[in-house]
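For this view, one protein chain was removed and the others were kept in their places.
A, B and C are the chain letters, set down in written order, and residue numbers restart from 1 in every chain.
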């Protein structure tokens, strides 16, 4: 199983990262997956209570977050028997429109690729230690107490 | 709802197409989707009966295929309330490793984006007139009578 | 029954019949124009034409019908000018 996980403290372009990931595999002589499911999550321009969002702050638990992401990815990929997994996650201050998360799963069949991509996203949203704080335009801020609804 | 559907008679690079699509939207002043689900399907290197595949031939019904793709996409996107939909499909002779299909869905929430991407892929696999013929290395060929299992 | 090769010439007095993929190869043709009878109120159905064209026994339930590029029932009476297609099992995506 090919697994690549990164935390980015500055902006990342999901499509550029995906392209590099696929190129690395091609250069290692690994054939492209027959089925690839991807998910990109970006910061909304409004807060949960409908105001304009200045920025989102993403705190994490250095050491545990990386370890949890790897464990969740391994478990999910083994359960679905997929061959490739890429997880990219932002930390720090993230602006509206910027990518927060990218999950890409390569497999031999579309079913496992899609299910694994979906389940891993839910797993990391609920079990990888990240905390979001919304910064408003007036300089005030609020910690979020959970995820946006599915 | 932003809908873009294309049939490609020669190879297309899914990530390049996705990037152009996103750039077009950005230039039109459309903010990036908070949630984007994507699926890329590629030709396997082996036939359904386990032999080496020389190429896959994709026949379609000009006029009806495009019309059906548009209808299936509209229906699926309306049902899930998503805002953006990209469908790219190859026709003609496709080589192992090349992309056959790309479906990308942009929405405000991850659930609708993922479900729409998955359902639209199934819908077009079963209800858009495409037919696959596997070409073997010995020059023989066989029409497939259905899709690979989910 | 007129066999047309190449670009189709639409004709109000005929039904254009298309075959695809395996069906086309088995039959040895991809397109026919079937003359309609001006005196007849109800035209033939796809199921009837399948038999007339001797496409292979009864119409296989796996074969789907399109009339004017829309999926349709095999027992829909056809009109002059209609485009009828017999579609073998779809395998796209």
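Definition applied: a contact is a pair of C-beta atoms (placed from the backbone, for glycine too) under 8 Å apart; a residue touches a chain by one contact, two chains touch by 3 or more.
In this text, all values refer to a predicted model and were calculated from it rather than measured experimentally.
Here the chain not displayed is in touch, across the complete complex, with A. One of A:4, A:93, A:109 or A:125 touches the chain omitted from the figure, and that residue is A:125.
Contact with the omitted chain, checked across A:3, A:64 or A:95, is made by A:64.
In the full complex, the hidden chain is touched by chain A at residues 41, 58-61, 63-64, 67-68, 89, 100-101, 121, 124-133, 143-147.
Definition applied: only the chains that are shown with their structure count from here on.
Averaged C-alpha coordinates put the centre of chain B at 28 Å from the centre of chain C. Chain geometry summary: the mean Cα position of chain A and that of chain C are 50 Å apart. Computed from the mean C-alpha positions, the centre of chain A lies at a distance of 23 Å from the centre of chain B.
Of all residues in chain B, those touching 2 or more other chains are 41, 121, listed in ascending order.
In chain C, no residue touches two or more other chains.
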